[in-house]
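One structure is given here, and the rest of the page talks about it.
Of the protein chains in this complex, all but one are displayed in their positions.
When the chains are written out, they are named A, B and C in that same order, and each has its own residue count from 1.
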Amino acid sequence: MNKSDRILMVKCRAAQTLAAVSGAFLLTVLFLLTATFIRARKAEPLDSSLLAESRLSAVEAGSGDRLREEYRDIDLLARRAHFGSLAVYRSGAVLALCAGIVFVLAFKYQAALRVPRPQPGRYAGVGAMGDPLAFTRRMVAGFALVLLAAAGLAVVSMTPTRQVGPVAGKGDAPGQAARGTAAEDSWPGFRGPDGLGIAHDADPPVEWDGIDGKNIRWKSGVPLPGFSSAVVCRGRIFLTGGDARVREVYCYRSDNGELLWRQAAAGIPGSPAEPPEVAADTGYAAATPATDGERIYAIFATGDLVALDLEGNRVWAKNLGVPDNPYGHASSLLADAGKLYVQFDDHTGGRMLALNTATGDTIWEQKRETLPSWASPVLVRGGGGTQVVISGNPHVVAYDADGGTERWKIECLGGEVAPSPAWSDGLLFAGAEYSSLAAIAPGDPARIVWESNDNLPEVSSPVAWRGLLFVATSYGTVTCSDTKSGEIRWKKEFDEGFYSSPMVAADKVYLMDRKGVTHVFRAADVFEEIAVSPLGEKADATPAFAGERIYLRGTKNLYCVTKQ
Amino acid sequence: MKKAVLVCILFAALQAFGAVQRFPTPDFESAYRLPQTQTPPPRGDLYEYIDTAVLVAALGLASWLALGLRSRRGIFALMLFCLAYFGFWRKGCVCPIGAIQNVTESLIRPDYAVPLTVAVFFVLPLVFALLYGRVFCAAVCPLGAIQDAVVLRPARVPRAVAEALSLLPHVVLGLAILLVLNGGGYLICRLDPFVAFFRLGGAAVMLISGGVVLLIGTVVARPYCRFFCPYGVLLGWASLVSRRHLTITPDDCVNCRLCEDACPFGAILPANEGNPAADRGVGRRAARHALTLPLVIAVFVLAGGAAGRALSPANRSVRLDRQIAAEDFGAAEPADESRAFRAGGTPREELREEVRRVQFGFVRGGRLLGAYLGLVIGLKLIRLAGSRRRDEYEPDRARCLSCGRCFEYCPREHLKRRGGTAIPVRQHENST
Amino acid sequence: MKRVIPALILFLVLAMAYVLWLKRGTGGSGNNGRPPDAYVYDIEKYRATPNADLLFDELAGFEVALKEPRGIAAGPDKGLFVVGDAELVRLDGEGREAERIALKGAANCVTSDGAGKVYAGLADHIAVWSPGTTNVVHWGSLGENALLTSISADAGNVFAADFGNRVIWRCDTQGRLLGAIGGKDAASGSSGFILPSPYFDLAIRDDRLWVVNPGRTRVEEYTFEGRMLSHWGRSSMRPEGFCGCCNPSHIALFPDGRFVTSEKGLPRVKVYDAKGVFVGLVAGPDMFAEDAVGLDLAVDSRGRILVLDPARRMVRVFAAKG
Partner (left out) sequence: MDAKPNDAAPDRRDFLRTCARWAALAFIGWAGGRQLLRRRARVSGSWCRADCADCASADGCGLGAAPRLPRVSRLDAVWQLDPAKCIQCGRCATNCVLAQSAVKCFHTHAMCGYCKLCFGYFQPDAAELSSAGENQLCPTGAIRRKFIEDPYYEYTIDNDLCIGCGKCVKGCNTFGNGSLYLQVRHDLCLNCNECSIARNCPADAFTRLPADRPYMLKGS
């Protein structure tokens, strides 16, 4: 080995050592920096809770107190620590940079001294079999698939529907959260998801005619009368009907209207032998049943409450006591998250119950000082939990869905309270004939934002949508007012009165009058009628929406309306 | 006069307290003079010109070093200088990579005018690429430089992998433009791994990811440039049609194959004369890929549309709208954003409108992006149908960063320099 | 070649990191890893007022058809007056608009003497309107800098608080200038009015002049001649004190000598007894807009408190509970 080689060797060694040293140094600096960083981040010196606490005690303490002295010291330390760490970052970074430069240069130098001779590979050309690029193409194609997958991932991980309810960007969409995974064709109870009268992704027809059958997919007789509305679940429609003799639950097939099964609510312990007197325009089956996708729940004027599975087999049943109610029990059920909410107001004083949907056991129960009322509970989600809100006489009350504790209550109603509240953009709207219509800002204490005393609903429940409140009265007046201010945007007189509640679907309001004629108009601040669709018979039930379909209950028949 | 002022004051005050307003200062008895609010001017007003000058000089010099003098050492030296100046001294902003976004924004937002410096930084490297290839990448770009400096033990990425990953820059480019067009912020700047180093400090996540890139960079040469840099896409196109381009051999290629493993970026296209595979079935395959092209594009358009909508939260209005919706509904605690919005008094409906527009924009943009990617992929497949006949070793114009590492490998180079031996001898280096 | 595989894996990991990071970026509050609420000054906690603490109930208020209502005063007969946008509006007991009188220029304050004569303070002068007539008498200007922010009158005197000159003008009912109160004056024990912001209110009751000195967060009592007799009030965020650097912004007097005060910053309305001892809250901050200012006050003949809420352009009425 000759001289030049030896010199080379020495140079090489030197460079390697230098690289090693600087590399080690670099690592140490980085380590120290990281340590400082983590410490600083764990407790922002100027923002530490310790500081805050000791400050409070210092302020409480009298002047010249030891505590104050202590605090001042800590305070000073904290500030020192803050600016100290800044200094550390600065100097550390510079050191690291220098070390890095030295390391890179030294390493490259020694590498340069030890170049392997170029080793030409096998001659690519000769004897390269078949297509040398096939694998490459597969890789590219594979990467393309990866891209598609990434797009899919983005869609899945970022699409609103995965987030809680309205975070979905649909401003007022309580149902989103409620329905979760619920299939397109599901209408869980009176006035739909959460009982708020909004059919979220429904896209029903606007025109139909029960007489000449236009857009009517099928029509099916209902054995016994009842004012309850249809609910939909897994391709089945459920109804209740009844008279003084028997009260029944009906199940229809959604595709052809065939009556799949009927199940009587009979033989329930505590059920009265002699059913209570009820008014003709309430009947024994005025309360709309509810479903949670597994079972169907129905309550009758006798106080009988039954839970059936979708095949009609009774899961449980109980009698809540015979309602002492001038017209007859009419408050609909509401099922959500394993609980069945029942309002049970009568002269004996009201009760609010949450029952275990699986067993019927009471999860919680609240006494209500109220006179008989016929409004149905609605769900308001958020405020740190779900609340069950009920209009009553005289209070509107919100119960905590989990514990049943009274979240807030506010006195704003009177008389015979039948309409259920509406909800939009953080405001709740409760009204009743002969008292008032109030916009309530929930919270403790709840606050009345505005109140109005004319065009009050008697039976029909108002609905609120995108800053507009729609109220239908029993004498045929429909008003649209601004939810925030209450000022009336438009007012329209119809010849017929309304018992059925207005429903919002696909930015339109569907409102059926007592003759069974549905008025479809835009859910906008100017009145724009889109269609007038007769059912061909009187009707007071509220329509149920599922996907492209509407299920309407007339006095005698159940209709399925769909695009044809 | 003063009264007029006062009147305004009162009214201003009564209308919106906290709005900009003047109050009469107390009538001091002591001779007290109001201190003036000091307003230091922006730094480097002059730098605009210096930067431009340096850029032009550097690009010119780089071109000469790469094509004229053919000196790797020179290029490396220039590279270090630019790293020091554009990188550590000028803190890595302005860079042409980010400038893509400014230019795009200036095209769609009437109230935004791209500063001249930025425009120049965006255009000049492209012009030079059209004339002399990617000399900007070779010696001027600080991001490239910092990576090139840490290329310690480069290993060759298998061609298949390289080809696949080289689709990534197209994605980044497309996404960046999509976001800018829809007010989603500057993606490229957020994903710039080195700017934190240049500033000697910054968000932890930036520093860490930057460090990782550099670590990888020791074995996979210039990973950011090859597999991420969106500006590289544009430069690649320009370089494809460049007037002149760096060549491996100073004069004639003798197909000695000594340069085969010279390029750590896999940018050397080997000669394939007499390669039977070169021509066999190329036409057929190409035709087949050409036929599937529309299908590929269609698929990507669909995927792009969906992904576009999903990306819309990148826009602050969309986020705000969701936040407010969640709050109205009680599903979320009030956030600063929504409080500010409510205080601002813009009608909610306006925001909703805005959001609808933005989301539409995202969907449309996403579809376009999808179409673009589909096209890129399809064309790449077509190009990979087979290799066209090549009689000599030449740089892949789109990929070659004109770093000049290959010079030393070419025996002709040595012959040319000093009629010496054709075999590379020891003191040649391949990594500086 | 072997070394490449781990490198590639690393690369992909990095790519993942980028994606996550991008999501975080789009998610908004990238706070460089710090606690999101580091360095937040939370005054919200002072805004909450439990209903129980309120001594008064809010009755249905009534809106005022003025773009910028500025001043309010109670008239002798259940009615009340509101000024703003160069107009004087008389409302009847039910808040229905009864009369509307045009003024020369925007008025900031209004008062009504016992007899029913109404004085409005415009920028630099006083305008007088007598009921039953439509003509308004505009008195002479009080000087270039004058900016009247409050006015109060009895049978013989009219007092106007001038924010621009930091003095209180005293005139007779004919508009003759009787004197000025204010300015540093050791003799009278007055150390001048400290007015950091344009809120300078006064009220008179049986020959005593009550003036707000916001810079000292107190209410001062003067004789009509301008001699300071007493003062009360201290600064505190708690209800019993006046919040911020310069409060109260407005006061009004009950017939029995109790005070009503309103504040800005934490908009709240409170009652103090004749000695300046805190009695209780009328309305808490969370009942007003966050930046509600200029809550002018009046006490009507029925002992109800009238609060002018410029933000909502309405008069809000509060009556004692029970």
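Everything below uses one rule, namely that a contact is a pair of C-beta atoms (placed from the backbone, for glycine too) under 8 Å apart; a residue touches a chain by one contact, two chains touch by 3 or more.
As the structure is a computational prediction, the values presented were derived from the model and not from experiment.
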item: Visible contact partners (per top-of-document touch definition) of the missing chain; value: A, B, C
item: Touch criterion as defined above, residue of A:Leu26, A:Ala58, A:Leu310 or A:Leu535 at the omitted chain; value: A:Ala58
item: Touching residue (missing chain; options B:Leu59, B:Ile75 or B:Val94); value: B:Val94
item: Absent chain, residues of chain B that touch it; value: 17-23, 25-26, 28-30, 32, 34-35, 37, 39-43, 45, 48, 91, 93-94, 98, 101-102, 106-107, 110-117, 119, 123, 126-127, 130, 185-186, 189-190, 195-196, 199, 201-203, 238, 240-245, 247, 316, 335-337, 339-340, 343-344, 388-389, 391-392
item: Absent-chain interface as seen on chain C, which is shown; value: 25, 28-32, 34, 37-41, 43, 46, 191, 194, 196-197, 215-217, 235, 237, 243-247, 264-266
item: Touching residues (missing chain, whole complex) on chain A; value: 46-47, 55, 58-59, 63, 68, 71-72, 75-76, 79, 82-83, 86, 89-90
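We adopt the following convention: only the chains that are shown with their structure count from here on.
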item: Chain located farthest away, centre of chain C as origin (C-alpha); value: B
item: Rounded Å distance, chain A centre to chain C centre (Cα mean); value: 42
item: Where chain A and chain B are represented by their mean Cα positions, the distance between them in whole Å; value: 42
item: Rounded Å distance between chain B and chain C, as computed from the means of their C-alpha atoms; value: 56
item: Shared-contact residues (touching 2 or more other chains) in chain A; value: 41, 150, 157-158
item: Per-residue overlap in chain C, given as positions that touch at least 2 other chains; value: 33
item: Chain B residues within the chain C interface of the complex; value: 1-3, 6-7, 9-11, 13-18, 23-24, 26-27, 29, 153, 155-158, 161, 165, 168, 184-185, 187, 190-191, 203-205, 209, 212-213, 215-216, 219-220, 223, 227, 311, 313-314, 316, 319, 337, 343
item: Interfacial residue positions of chain C with respect to chain B in the complex; value: 1, 3-4, 7-8, 10-11, 13-15, 17-18, 21-22, 24-28, 30, 32-33, 68, 70, 106, 108, 123-124, 144-147, 149, 163-164, 166, 184, 194, 196-198, 264, 290-291, 293-294, 310
item: For the chain B and chain A complex, residues of the former touching the latter; value: 88, 149-150, 152-153, 159-161, 163-165, 167, 171, 197, 200-201, 204, 256-262, 270-278, 280-281, 285, 296, 299-300, 303-304, 306-307, 309-311, 313, 318, 321-322, 325-332, 348-349, 352, 355, 370, 373, 377, 380-381, 384-387, 409, 423-424, 426, 428-432
